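I'd like to ask some things about the structure below.
Missing here is one protein chain; the remaining ones are kept as they sit in the complex.
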Amino acid sequence: MRNPARVGRALGLSNLLRLIFLVDLFQGLWVTFRNQHPRNICTEQYPAERPKVAERYRGLPRLNRNPETGEPLCIGCNLCALACPENLIVMTSERNEQTKRKEMVTFTFDTSRCMFCGLCEEVCPSDALELTQNFEMATYTREGQVLTRKMCEEGIEAKRYKC
Amino acid sequence: MAATPWEGELEQELKAHFGESIIQPATYLGQNFAVVKPEAVPSIIAWLHDAAKFDYLVDITAVDWPKRPERFDLVYILYSFSRNERLRLKTAIADGYRPQSIVATHVTANWLEREVFDMFGIEFAGHPDLRRILMPEDWQGHPLRKDYSILEQDKHWVQDHLGIESGQ
Partner (left out) sequence: MPDATFLDSTELVLNMGPQHPSTHGVLRVILKLDGEKVLGTDCVIGYLHRGVEKIAENRTYVQFNPYVDRMDYVAAVSNGLGYCLAIEKLLNVEAPPRAQVVRVILAELNRIASHLVWLGTHALDIGALTPVFYCFREREAVLNIFEKYCGARLTTHAFRIGGLQYELYDGFEREVKAFCDMFPAKVDEYEELLTRNRIWVGRLVNVGVLNAQDCKRYGVTGPVLRAAGVEWDLRKAQPYSGYEKYDFRIPAGRNGDTYDRYTVRMEEVRQSLCIIRQAVETIPEGPIMAKVPKVIKPPVGEAYVSIEAPKGELGYYVVSDGSTQPYRVRVRPPSFVNLQALDRMVRGGLVADVVAVIGTLDIVLGEVDR
């Protein structure tokens, strides 16, 4: 392939002029200059403005409740724990004598090893476990990364700092 | 494996040239493979390269079957640009057997054989530079062997290099 910048010697006045007057370098500079217009700004000022993440975003987990009755939707089937590749969901359940159904008692979700693959959410038969749009999951301790049942049901609210 | 016998032009030529070194030419799911004797591998690969135009060595890998006397299955995957055909050669070798390296025919084999050595402990005779590639040089143990547990670490290496007790 012929070296486009060095053809000035062999062919033509126009290429020679391109070479002498640094046309290719100015072309690049014009592109950069064009992009200085304020409409081309694409920086998001986080944390002042939070990004809008997609509906299907796989963030922190949440245990849903039935919106009408307020009962937890989890039926204690343990499928999420079996589906997890990292085996980080640990739950216990016991049989409720009155309703004759299994109920979840404790639920532990270790987000420090979670890869947010969504397999637990996919396999849940009652749509109880859902990965929300919450991506702000930083804690100061490793123990704080383990979510208990209460944290999963209420959801984690990230502390909003004043900027 | 529900493999069916492979009948084709290439298989006929292989059988004609190498006779009983080709133990079992078969096809599974449309992919041709042949189980061959380990001593014949370099000459088969050289013949495939020169005469049958299999000029691209796709991969060399191994599979560990610890219950068999011939513990490892060394697998060579070859491809021919002109014929647009892929071929697998498998050979069963015992622990401690040193197969001949095919670096002379395919330069690609250099790092691929180093990785097989690193992960399985299969030493290749005639390899110009056989040392570990993915694990550190002084690591003991060959990780992809079935008797190497997934949580196992080389405690001495961790102690010497990281200065901590290995968690295992």
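Letters A and B mark the chains in the order given here, with residues in each chain numbered from 1 onward.
The criterion applied here is as follows: a residue touches a chain if its C-beta (ideal position, glycine included) is under 8 Å from a C-beta of that chain, and two chains touch if they have at least 3 such contacts.
These numbers come from a predicted model, not from an experiment.
When the full complex is taken into account, the listed residue touching the unshown chain is B:Val58, out of B:Ile23, B:Val58 or B:Leu130.
Touch with the chain omitted from the figure is made, among B:Ala2, B:Ala16 or B:Leu162, by B:Ala2.
Within the complete assembly, residues 1-3, 28-29, 31, 55-59, 61, 63-64, 75, 77, 81, 84, 86, 88, 106-108, 110-112, 115, 119, 132-136, 143-144, 150 of chain B touch the chain that is not shown. Counting over the whole complex, chain A has residues 1, 3-6, 19, 24-25, 27-28, 31-32, 35, 42, 53-58, 83-85, 115-119, 122, 131 touching the chain that is not drawn.
By our rule, only the chains that are shown with their structure count from here on.
Note on chain placement: the centre of chain A and the centre of chain B lie 40 Å apart, centres being C-alpha means.
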